[in-house]
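Every protein chain except one is present and positioned as in the full complex.
Chains: A and B, in written order; residue numbering restarts at 1 for each.
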Amino acid sequence: MTYDAILSVENVTMQFGGVVAVNNLNLHVQRGEIVALIGPNGAGKTTAFNCITGVYEPTNGQIRFNDQVIISNHPKGKMKKLYSGENYGMYSKVKNPTPDKVTRLGIARTFQNIRLFKTQTVFDNVLIAKHMRAKQNVFSATLRLSYAEEKRMRQETYALLEEQNLLHLKDEMASNLPYGLQRRLEIARALATQPQLLLLDEPAAGMNPQETQELTAFIHSIRDKYQLSILMIEHHMDLVMEISERIYVLDFGSLIAEGTPEEIQNNQHVIDAYLGVSEDA
Amino acid sequence: MEQFIETLTSFFSTNLPYILAGISVGGQYALIAIGYTMVYGILRLINFAHGDIFMAAGLILIYAAASMPLYLAIPLMIVVTVLIGFLVERVAYKPLRSAPRMSIMISAIGVSYLIQNLALYVTGGLTKVYPAIPWISDSVTIGSATTKMVTLVTPVLTIVLVIALVLLIRYTKIGMAMRAVSRDFETSQLMGIKIDRVISATFIIGTFLAAIGSLLFFTNYTGVTPTIGAMPGLKAFVAAVFGGIGSIPGAVIGAFIIGICENIIKGLGWTTFSDAFTFALLIVILIVKPSGLFGEKNTDKV
Partner (left out) sequence: MNRTKLSYKDYQNDKKTNYAIGAILIVALLGGIWLLEQTIAPTHIVFSILKKGAIYSLVAVSMNLLNGFTGLFSLGQAGFMLLGAYTYAIFTIPVEMRDSVYQYFDGGIIQFTIPVIAALVLAGLVAAAVAALIGLPVLRLKSDYLAIATLGFAEIIRAIFQWDKLGVLTNGSNVLRKYPTFSSTLYPFLVAGICIALICLLINSSYGRAYKAIRDDEIAAEAMGINLFKHKQQAFMISSFFAGVSGALLAMFQTTVTASTFRVAMTYEILLIVVIGGMGSISGSVIGSFLYIACSEWWLRFLDQTQFINGWQVPLLRTGFRKVVFAVIIMIIVLFFRKGLMGDRELSVSRIRAGLHNLIVWFATLPARIKGAGRRKKRQAGEKTTVTDTAQKTKQEGGADQ
């Protein structure tokens, strides 16, 4: 493992009651890399995302971002008895930032079931993402003392929308956009938080083959333009194989394989997980 | 240690009337609280109008008893109250089933406002005297305390009704449907459960118990005013939260605890704070254990 990893997930276990949703996950993303996380439905991919972004507190394990531990936890209280994962007692630090703090550090995400601000315009959807890094406080904002900053935020939003070819829609309500554009807008909004690492949760879900094709080029282009590292969950295998430099495969919460697209395609475990094992084999 | 027991016994003997009153009020709260907890369990709605329906039940009996004997008036009151509960759900909540949660809560507040104002109109703002119901209004003496028969009847009746309700929910078809709906609204709909029927049944049971509760509650009071239902209603809701919303035994235990504590506080001379105490308890519970004593924890899905 080289050590230019921007993100490393180390021994992360997420257990809900007695159910282990993610079991001892180890995963890393190199700077500038596009990595895919795949696996059958219910394998724990989105749960892993939620652990990384602070939505869930992992039961055990730690997550490092830019070589700093940003999340760390160990089983506490009732979970001490219930815990059935590995590496019990390995971590003693407790650090569970809320999702906004994770975003502030430079990890942005999109959601599997698009979560745009539905009652607001395309423009405002992106502008909201600029709020986090604004220096104004509630008084200077109300009394319009930070006019210059507000203007800069608007210009940046304008520029970002222009780049993403969404400018002509800027006054549309977000909920009125067609599905594909809503996905694009969600990515644009995530980019507006100025992330270093972008987590995409099924960006191609619900897209037709042509849109999926365009998405490949799009993801590459944003990666290059914003010097991003990308971790994505995806079911479209064409897209995954074409775009990702490395792939992790999850099944029943555990990692069953990792490697380049070619390696994964020929991995027997992966084939078994997806197609099932025939009984007489 | 002995001294401790002595202070305890002296506490009980001096506070016996308050403890008895507490048990009695607790039982009445329990009967109201079940309506809250069941409706919340199924619709995730705080039925703000429930306390007012409870008040309406009191008024209905007053007016009914004025023109007919009690053995007719009481069943009539129960039937009319249940009908009101049913109609409120059909008219004010059903059309909003797919609306945001806030809308339906506002609708509940609107219904509460409407019932209170109707009561104000009908009574002309006068306090109406509740009829004395034979036997349960009679006085009895227990130890050092003299109290009404209702104080003894309430806990017994409450427990009998709760057992009946638990049996109903556990062993009948409609009970099973209720459990399914409270678990997962959409899925149970897909499984062919007639949601509207289940919800109506919930409101009917809830208001039936509130009607019985009103009978017991108002016997202890001199009269009924349009706003009298609001406080017991809110307290019963707190009891439901305290016991873990959705859990019937939880609501009953919560109600008894609140009834007893409240009356002991009154006994200590802190009457101003007897209402405030309930809410303080609510806030403590919500912070320490939001799922209540017997509630289930559920996490939001992202």
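The definition used in the following text is that contacts are C-beta pairs under 8 Å (C-beta built on N, C-alpha and C of every residue); 3 or more make two chains touch, one makes a residue touch a chain.
The shown structure was predicted, so the numbers you read here are calculated from the model rather than taken from an experiment.
Student: Looking at the whole complex, which of B:16, B:70 or B:92 touches the chain that is not displayed?
Tutor: B:92
Student: Of B:34, B:80 or B:111, which one is in contact with the hidden chain?
Tutor: If we include the chain that is not displayed, B:111 is the one touching it.
Student: Which candidate, B:86, B:185 or B:273, sits in contact with the chain we can't see?
Tutor: With B:86, B:185 or B:273 as choices, the missing chain is touched by B:273.
Student: By the contact definition given up top, give the residues of subunit B that touch the hidden chain.
Tutor: Where subunit B meets the chain not shown: residues 44-46, 91-92, 95-96, 99, 101-103, 105-107, 109-114, 116-118, 120-122, 124-125, 227, 230, 234, 237-238, 241, 272-273, 275-276, 278-280, 282-283, 286-287, 290, 300, 302.
Student: Identify the residues of subunit A touching the omitted chain, counting contacts across the whole complex.
Tutor: The missing chain touches subunit A at positions 53, 55, 98-101, 103-104, 108-109, 111, 115-120, 124, 127-134, 136, 138, 141-144, 150, 153, 189-190, 193.
Here is the rule we use: only the chains that are shown with their structure count from here on.
Student: When the centre of a chain is set as the mean of its C-alpha atoms, what distance in Å lies between subunit A and subunit B?
Tutor: About 47 Å separates the centre of subunit A from that of subunit B.
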